[in-house]
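A single structure is presented below for examination.
Only a single protein chain was left out; the remaining protein chains are all shown in position.
Let's look at subunit A:
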Amino acid sequence: MDPQFSLLTVLLSIDFDGAEEVVADSLKDRVLPILQANATAVKAGSEGSFNVNITGVSGDSSSSGSSSKDGGKESSPSAIRDVDKSLAPRYMIAKKDQDDILTRTDPAQVSLLWVLALTAKFSNQVADVSEFFALVNRLFDNISGAQAKLVPEHYRALLYIIAAASDAIEMPILSLRPLLSAALSFSPLHDMLSPAHSLFLIQALKAKQYKLALQLLKYDVDKFDSAYGLTYHDHLRFHYYGAMVFIGMKQYQKAIEYLAIVLCAPGFPCSMVQIEALKKTVLLQLILYGKHTLKLPRMANDFTSHSYRAFARPYDHFAVAFENGDPTILKLVWNQIKGIFSADGNYGLALHALTAFRKQRIQKLRKTFITVTMEYIESKDVDILENGPSTKEFVLAMIADGDLRAKISQKSSTSPITVIFQDASITSSHLDELEAKLNSVRQLNEKIAAADREVGQSREFLNRKLESASTPGGFLGRGAGLEDLEGNDDSMMEL
């Protein structure tokens, strides 16, 4: 046993029975410094000494039945309910020590031990839910993200246990508080994806707590590391569910932005999440802009865009009918494919699209008219589902919601009602908005420049650069070849 380790043992009065228990080196290396740093505080906080046994357990035996084969069913959160067994704890704390830690130490000081203890105690089953959530909340209200990151397997497992426990009693709302703290404590600027991110959003969607979800979504995530047990699933799901939250909050612009991130996720082949994202994107674009282009952002790869076309065909039909603007055709298409919408879970969004169609038809009138009679609007207005409000009520609602800049007037109580469209004008609030936008663009620019520098200095990039320089077909090699050619030309000219 190395001297440092024994010193720690003394300080903490933690007795590792070295002869029988195998402590993995990697854990030792990672856990030690943190424990050491907090040692005194722990000692002061604890009443008397206690023993902790950390046992090394082979993680392979439990990882054989690895789950997450839900590639095709991203939209149903139930798939997430199974705890990812491949992440089952590799290091266990002996049962007798678990309660010692949980009762006698401060989670803010030794978050790491708490994570280990909680995982060990509840990994098989959560018997007493209220006790579990009391402990979990105590931990996560004070958690040190830096410590938790040191044992990502346990941390992740614990998060899944939380989600599963709340699902088991059908109260997903219980899991929101710990999961949100978990996600927010993961990095100081909240810009790094944690295992808690997508989990939190799923639970928030289940609990319909969209406002709470925005607490997390107000921070854009652009740092990722697979070292914390994250896969592309976490990344895609986080952004996909984020988009769903934004849809729930009717922030369609933001939703499209998040879906674009999903659509442009690098890699091969294309994930079902991406296809679901495309379907939602089609409907959102129709709602927002009244038209849809299947052209993906430049960053999406070709293979992905081909797969999209194959999978989202009904949506494309709907979009074409929508853009075409003929209500009878749209109605026909709608009746044909509304079953697909509900099967995909996009029925609500598609209904919104139909309302948007009605709105856009009325909004389009402002291009043609300055004033128009309500009668004329009625003649143009089409309610595809035939169960919406009357034209007059609909127009009034649009004006009230700010969807139509117009006023309604009537010369006398018997004369026809006219709608007067009003022009947009620039006010000071517009200028403030502009200023804010400029600022955010500036910040983004700096971020991109920083990322560029970072990539430029990274080992991978430099290696690549060196490789291409040494191979004759590479970029630099070709440049040299060109120079040679030019030299020859010059000499020829001289001749």
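The working rule: a contact is a pair of C-beta atoms (placed from the backbone, for glycine too) under 8 Å apart; a residue touches a chain by one contact, two chains touch by 3 or more; residues count from 1.
Convention: contacts and distances are computed from a predicted model.
UniProt name of the unshown chain, from "40S ribosomal protein S13", "26S proteasome subunit RPN7-domain-containing protein", "Exosome complex component RRP4" or "Osteoclastosis associated transmembrane protein 1"?
"26S proteasome subunit RPN7-domain-containing protein"
Decide which residue listed in A:Gln125, A:Thr328, A:Ser342 or A:Thr371 touches the omitted chain of the complex.
Of these options, the touching residue for the absent chain is A:Thr371.
Which of these, A:Asp141, A:Asp222, A:Asp326 or A:Glu378, touches the one chain of the complex that we don't see?
A:Asp222
Considering the complete complex, identify which of A:Glu257, A:Glu323, A:Asp383 or A:Asp403 is in touch with the unshown chain.
Considering the complete complex, A:Glu257 is the one touching the chain left out.
Among A:Ala165, A:Ala183, A:Ala196 or A:Ala265, exactly one should touch the missing chain; which is it?
The missing chain is touched by A:Ala265.
For the chain that's not shown, point to the residue among A:Glu170, A:Asp401 or A:Asp423 touching it.
Considering the complete complex, A:Asp423 is the one touching the chain left out.
Considering the entire assembly, which residues of subunit A contact the chain that has been omitted?
These residues of subunit A touch the chain that is not shown: 66, 68-69, 71, 84, 86-87, 152-153, 193, 220-236, 257, 260-261, 264-271, 297, 299, 364, 367-373, 376, 418, 423-426, 430, 433-434, 437-438, 440-441, 444-445, 447-448, 451, 455, 458.
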